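What follows is a structure written as structure tokens; I'll ask about it next.
Shown here: the complex without one of its protein chains, the others still in place.
Up next, subunit A:
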Amino acid sequence: MVVLNFTLTPEAASKVHDLLLCLGKFSDAVAIEARSSRFTFTALNSSKSAYAALTLDAHTFFTKYECIPSRGGPDGRFTCSISTKALLSVFKGRLYDPLGRDGSIDRCEVSVSDKPSQTECRFIIKMICNQGVIKTYKLTYEAVEVMHALFDRNVAKNRWSMHSSAVKEYVEYFGTKTEMLDIFSGEGDDAKAVFKSYTEKISNGKEVLKHPLVTAVAVNTSDFEEFSVQPGLHIIISVKDFKAIAVHADTLKTSLKAFYSQPTRPLQFSYGCDGLACEFTLMTSGDYTAPSSQAPTPAPAVQILSRENSRPESRTRSFEMPPPAEPASASTSFRSARRRNPGSRQPAASKPAAPDPDSLFVRQDEDERWEPLEYNQDEEETLGWDASAEHDAAVFPTFRDSGSLARTETEGSGGGGGDGGGSTEVVAPTQRVSQIKGLW
């Protein structure tokens, strides 16, 4: 039986409304992961190309927060999934109204009813309004495992940051039905960053010329708070995702930071304030074979090579081939074992790990391990989704950023709460290969 109770101020409840509105643009259902020290809303879109994790700090965001997961001790977690629509109908707009008009609340109490004595488990939200009106909602939830995307900011050499209000202003210029957004960093002294929204398929069979509007917003790099991007680099993401992020970031009036390495590798947007930390990891596309004029990191030739490794289909397939006799279950167990104890040397390490079939991004680290030439480049290449949906969930590949690699996950592997990455200093989606490599 899990204990999860927390109380929100009207301001915080209204922030929850804003973030749900944003997550609703990604997915129909939000996943909730509650730990003793933080509470995370995550959403993964249906094509698994965008992942959002919005973390609420237990001490600063909530007025009262108590979470005692049923298993896993202090590292345990409670996870579930709730329809975004249902949550949004509870966390409406106008929850916070300084004038205390109708619809505003005094406080919001949330608890989870998961008693074995009761037939129904519900996520219970109590909105206590002024003047004695109490609204109680009991939402059904689905017990699911929560997946996290891993993102290594050390690899993402390209980064910029800009105030969200400016970004939102640029976003407003984009055509409503455009699909793709090309972020281009110009070359030369008077460099500009260009945000170009466009639609890839202009004609579609009988239909012709669907929304051929292309909007390019050129921003002087000096308008950025920080801008350190390889000149000439194009990176392409979805306009819809970017819009949702920009609009939500603007509700917090904070700076939006972007981290990325190169096309076809994930890009991360990050912002936050007041105990709310938001991270969006998005798939990118673009021409990764045509490199920019100069690659900043190691040597250009190597860089190209490594990019070729990241070609999604062909390359990984070729690595799937060599160990044909290995049964799927074996490879799975190997993989999970590796995840469970990333620092230990596996006897099976001479075999390549089967590329995760669900992986959104190619795991270049695995590829490169088989390229003697590339071996030294390993450290810049770790990143990928935790696509472990089909595993038994207990394994939760988050890695400490602190360099302590001896984290083992042995206890509690049988159940949902058993994942251990839960101690406070774990930065969930970030992993440094250099740390792992040190033990190999």
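One rule holds for everything that comes next: contacts are C-beta pairs under 8 Å (C-beta built on N, C-alpha and C of every residue); 3 or more make two chains touch, one makes a residue touch a chain; residues count from 1.
Keep in mind that, in the parts below, contacts and distances are computed from a predicted model.
The subunit not displayed here is recorded in UniProt as "Rad1-domain-containing protein", chosen from "Rad1-domain-containing protein", "Bardet-Biedl syndrome 4", "GINS subunit domain-containing protein" or "RBR-type E3 ubiquitin transferase". Only one residue from A:V3, A:L21 or A:I128 touches the chain missing from this view: A:I128. Across the entire complex, the residue among A:K138, A:K177 or A:K253 in touch with the chain not shown is A:K138.
Screening A:D106, A:E179 or A:D274 for touch with the missing chain picks out A:D106. By the touch definition given at the top, subunit A reaches the unshown chain through residues 7, 63, 83, 85-86, 89-90, 100, 102-103, 106-107, 118, 122-123, 128, 130-140.
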